[in-house]
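Only a single protein chain was left out; the remaining protein chains are all shown in position.
Up next is chain A:
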Amino acid sequence: MALDLQMPVLVVDDYKTMIRIIRNLLKQLGFEDIDDAADGTEALEKMKQRRYGLVISDWNMEPMTGYELLKQVRADSGLSKTPFIMVTAESKTENVIAAKKAGVNNYIVKPFNAQTLKGKIEAVFAD
């Protein structure tokens, strides 16, 4: 799978400032089509209406967490192949293991920098 800067990216976070930060970093990396959602439920609705090339999601959100979103995306045959990066403050080993088992493509622990985000996106599309 090649990295296409034209592909739509969905950023999911309940904290508006974090969406703004990731949006700005993605713009700096060359992405132009960036959409956002405030939790897993809203993200899932948007994903059913539009085909996103990448989802970048927080873990801890209400009512649907990023972990639940990941599991629902992987269980849906129409969405299951969507690259999914978890960006979260949840840094316990069991979180990483659970996300990996659920099919996450990469995992970034907050706080992070632009270089880490860039590196993880590139790694996902290099696989």
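Throughout what follows, contacts are C-beta pairs under 8 Å (C-beta built on N, C-alpha and C of every residue); 3 or more make two chains touch, one makes a residue touch a chain; residues count from 1.
The criterion applied here is as follows: contacts and distances are computed from a predicted model.
Its record in UniProt calls the unshown chain "Protein phosphatase CheZ", which is the match among "ABC transporter permease", "Protein phosphatase CheZ", "Fluoride-specific ion channel FluC" or "Iron(III) transport system substrate-binding protein".
For the chain missing from the display, the contacting residue among A:D13, A:D36 or A:E90 is A:E90, taking the whole complex into account. Mapped onto chain A, the interface with the missing chain covers residues 17, 20-21, 24, 28, 59-60, 65, 67-68, 89-98, 100, 104, 106-110, 112, 116.
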